[in-house]
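Each remark here refers to the structure printed beneath this line.
Of the protein chains in this complex, one is absent; all others appear in place.
Up next, subunit A:
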Amino acid sequence: MTASDDFAWEPLDDVDDLEVGDRRELSLASGKLVLVMRTETGLHASCADCPHQDTPLAEGMLDGSVLTCPLHFWQWDVTTGEPLGVAELPLEIFELKQEDGRWWIGMRR
């Protein structure tokens, strides 16, 4: 189990209106860009750029829990970050939690 203290939590606004299949690139207060998306299993967040060649994944395709990069079609399961198909690297996934009616994203310290 990872304790909540292992993470630095930042609020994540502007995600409540995301519907299943939607994704949105957000810039955190720290300047980091993340991609937030909603699948049938809930809200998920990953790094915004493809680990292959930094292509913005907001331009990719989300189908169920499979995210596909539009450039060389690397794919991941966004619930775990596990690489699928031709992907050679995992996708960095961030913890999310809902507290006081607000979404928070956790960056590992």
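Rule of thumb we're sticking to: a contact is a pair of C-beta atoms (placed from the backbone, for glycine too) under 8 Å apart; a residue touches a chain by one contact, two chains touch by 3 or more; residues count from 1.
Here, contacts and distances are computed from a predicted model.
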Answering from "ABC transporter permease", "Cysteine synthase", "Sarcosine oxidase subunit delta" or "2Fe-2S iron-sulfur cluster binding domain-containing protein": the UniProt protein name of the missing subunit is "2Fe-2S iron-sulfur cluster binding domain-containing protein"
Just one of A:Leu26, A:Cys47, A:Met61 or A:Met107 touches the chain that is missing; which is it? A:Met61
Touch rule applied to subunit A and the missing chain gives residues 52-54, 61, 63, 68, 70, 72-75, 85-86, 88-89
